[in-house]
Structures are given as structure tokens and as C-alpha cells.
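Here is the structure we will look at.
The complex appears here without one of its protein chains, the remainder shown in place.
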Amino acid sequence: MSGGSSLWVQRVFLLAAILAAWEACARLVSDRWISSPVAIAGRLAQWVAGDLWYHLAVTATEIASGLAIGIPAGVLAGMLLGRSVRLAAVFRPFIVLLNSLPIVALTPLLIMWFGLGMQPKIVLVAFVSFLLMFFNSFSGARAVDDELMDSLELMGATASERFFKVVVPSCLTWTIAGLRNALPYALIAAVIGEMMLSRSGLGHLITRSAQQFDMTGIYSALFVLMVFGGLVNEATTLMEDRLLRWRHLETRGG
Amino acid sequence: MRNRNAAPKPEVVLAQQLVFLVVLLATWQFASGRLIPAFYISSPSDIVAIVWKWLADGSIWLHVGSTIITLFMGYAVGALLGIGFGLLLGLSPRTERLVAPFIAALYGLPKVALLPLFVIFFGIGLVSKVALVASVVIFLLFYATLAGVRDIDRDIIQSMRLMGARSDEITRKVRLPAILPWIYTGLRTSIGYALTTTVVSEALSSNRGLGFLIEYSASQFNSAGVFGAVVVLLVLSSVIMIPLGMLERRSRPTRPSR
């Protein structure tokens, strides 16, 4: 692993060099547009001692509540609709149509309906994650191997036993793939909602800073969002590795 | 007994689809103002009326045109840069490994958050919107191109060399065919993200475009305007996306990608 650790050393040096160049530019030329790493660090420290946690909690709550509604509903609806040949055929064009619509375009409508609190963001996150999960588990349910269904039916499995032992686990791959989209998208949706109209949350931190032409505030908020986004991504990858061990073996083993 | 070939008859399905659509619209029309205030949900007839008015006075074309221009300019700039960086770093794997975590960190950032920054830099208008759309597309094409470069089979290149192929022949016959499908997939998937970003940037800071129209109507509490703009957007997005979706279906099923 010595190669790996030296790579990390190089990365740290690269990062240090970038930050140093940034700081130098800020001091020697102007920090009007680019702020400076030191100023940003100072602001972050100030936020950590102040209201950062409140805004973080608001965004996290919106995401968690939205996902808690959207994911199960989307997965279930997708699987049930996907397994019914008739319903799938009837609803197909509507689904395709809905799939092509940028859902976040509905944010202003939701704000109009629910005001500027957390509800419109929760509804938006729920809606976005519902649709993403729905499309994925719908495709997953359509792709279930009929021979697996047959083999269980011949063993005497009832329709519900087949659903839970074949359709559900077989959809899991697609569901996880859906989560890979849905989790980052949930963050995006929440931030968009907050940027459009709100008094709290990470998106609000950015718009608040922007309205005051506070560049240090903007960069600090972006940094927080980047870390938050990275954590969401990391969590998704971890969960995927856990749940899809058999799948990775399959793609690796060919 | 099950009969695998027994797909429902197309005419029957079409009839059921029409019935569903009619029932949906009729329920909406009935509920509006009776069960739910029209303020919230408008009604199909009002929506048709407002879209008709926009079409009649031609005012809609300003917004549709603006959305299309923003979308394609951002898409083109982002795609070119993304492919360029992808090739550049794909061909120098050492550098790529060095900077990979930094790129991944930037990728994890919800790009819409950059909009206020771009507005401060470039002002409200086309440039900041295009920059935002490009910032989304660039990452998607970068990763797609990188995957394509990695997909090049070194054994094939070896055996081509042994057969006496020149470097440019190898590029033409092995490298490009390996990379192009990945770029193609990247271009196809990123158009949806580009459209979403376009509309959001219009809604957040602009004075034209379908996103602006939605946001403006909502701020006037004009729900018919909101739904009307969404309907126009739906038409536009399906004109752009559905042909792509049909192409996409051939290359399914997708594995969950990392």
C-alpha cells in the first residue's frame, strides 16, 4: 500500500498548493470575487459555533422526511404496476411522459400550495424520489426472469410467495440503482426548494449570502454543501456494497 | 393457463388509455372550485384557455425560444469541455488518479448552488444560465468519456500492433469505437439533467424562459399560468426526450453503475 499512501501525500500537496495559490491571489490581487481560504475557514468556524447546525438540520430533515415517504411508495407502486401486464401497458405512455418532465419545475407550484416552511421541500423531495424509485422498480419488475417465477410456481409457491421471494429481491438491484439517483437528487431538490423561497436550510445560506454580495459566505456554504453531498454519496455506495454482494460477484465473475 | 404471448390487444389498451385520460381530466374539472379551490389546482379548461391565449398572442415563443437556446448552449459547452477533460485525463492515468477525489468532491456538490455565484460573476442573463447548465453536463460527459477510455481493450491494441497497424489506424479502428458508445450514452442521459437545470436556473434568476414563466405565475398566484407553463414544458421535454428514450430502451437493461 505504499504506492497508495504516496498518492495521498501527493494529493495533500496538490490541495495545499491550490489553497496557497488561492490565498496568494486574494492577498496580492484582490479578494473581492474569490474571497480567500483563510476567510472562508474563519467564516466556517463562526458558523459551526453559530447557526450552521440549525440550517443543516432543516435540510437533513426535509431530505429524510421526503425520502421516507417517496422511496417506499415509489418502490411499491413500481413493483405492483410493473408486474401487471395490463396496467403496465395502459399506463406506459403516461409514465414515459412524466419521466421526461423536469419535476423540480413544479417547485414554484408547491411553494404556492404549501408556503415557505419545510412542507413544500418535503413534498418536492418525496415527489422526486417517488418518481425515480418508481421508474426503476417498474423497470425492475418488468425485467424479472420469468423462468425463476415458473420454477417457484412449480414448487407450489403462491402468488404472494413468488412476489416476495423473486420479484422483490430481483428488483432490489434496480431499486438500489434508483437510490443512487434518488439520494443525490433529494439533496438537489431540497436545495432548489430552499433557494427559491425559504428562511432556513443550506440553500437559504447561499441565497442569503448572495443577496448581501458576501462571497466568503457563498464559498463557505458551497463547501458545506460539498461535504454534505459527499457524505450522501458515500452512504449510498456503502449501502449498495452491502445489499448487492451477489450482484458484484456476478459482474466480476462474468 | 398462462399464455406468454397474450399481450393485451393494442386497440383495447388505447381505449383504456383514453378512458383514463378523460376520467382524469373530468375529475379535475369537476373538483376544481367544488371540492378544491380553483386557486390551488386551476382547471383543465382554464389551462387550455391560457395556453391558447399565449399561442394566439405569440408571447409563449419568447419563453420557449429562451429555454431552448439556454438548454442547447449549456449542453454543447458542457459536453465539449467534459469530453475534452475526459480524453485528457483518460490518456494520463497518473494525473487522473491524483485529482480523482477532487473531481468526485465537486461532482457531489449540487450544482444549482453555484447559480448565485455565476449570477454575481456574469450578471442575470444567458451567460450565467448557460454556465450552470454546462457545469452539470461537464461532469456527466467527463465520467462517460473516462469510462470509454478505460474500456479500450489493450489486448486488441497489442494484437493490432502485431498485425502491423499504425497508431492512427489503431485510434480509428479500436480506440474510437470503444469510446464513442460511452460518449453517446453520456450525451443521451445528460440532456434530461440539462433541461432540468435550465428550467431551475430560469426560475431562480431570469426574466424569460419556461422556468421563469412557472415561477412568475406562481408568484402572482396564477395557478392556471403555472399549469399552462408546465404543460408547454411537458410538450417541449417530450419532444426532446421521448425519441431519446426510445433509442435508450434498446441498450437496456442497465446495470447499476458506480
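For clarity, chains are labelled A and B in written order, and residue numbers in each chain start from 1.
The rule is simple: a residue touches a chain if its C-beta (ideal position, glycine included) is under 8 Å from a C-beta of that chain, and two chains touch if they have at least 3 such contacts.
The definition used in the following text is that contacts and distances are computed from a predicted model.
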item	value
Listed names "Septum site-determining protein MinD", "Membrane protein", "Spore germination protein" or "ABC transporter ATP-binding protein", matching UniProt entry of the absent chain	"ABC transporter ATP-binding protein"
Absent-chain contact - pick from A:A26, A:A126, A:V166 or A:A210	A:V166
Options A:L7, A:L148, A:M226 or A:M239, residue touching the unrepresented chain	A:L148
Chain not shown, touching residues in subunit A	145, 147-148, 150-158, 161, 165-166, 169-170, 172, 245-247, 249-250, 253
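To be clear about the criterion, only the chains that are shown with their structure count from here on.
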item	value
Subunit A - residues contacting subunit B, complex	7, 10-11, 14-15, 33, 85-86, 89-91, 93-94, 96-97, 99-109, 111-113, 139, 143, 146, 173-174, 176-177, 180, 184, 187-188, 191-192, 195-196, 202-203, 206-207, 209-210, 213, 215, 218, 221-222, 225-226, 229-230, 232-233, 237, 240, 244, 247, 251
Subunit A-facing residues of subunit B, complex	4, 7-8, 13, 16-17, 20, 40, 97-99, 101-102, 104-106, 108-117, 119-121, 192, 195-196, 199-200, 203-204, 210-211, 214-215, 217-219, 221, 223, 226-227, 230, 233-234, 237-238, 240-242, 245, 252-258
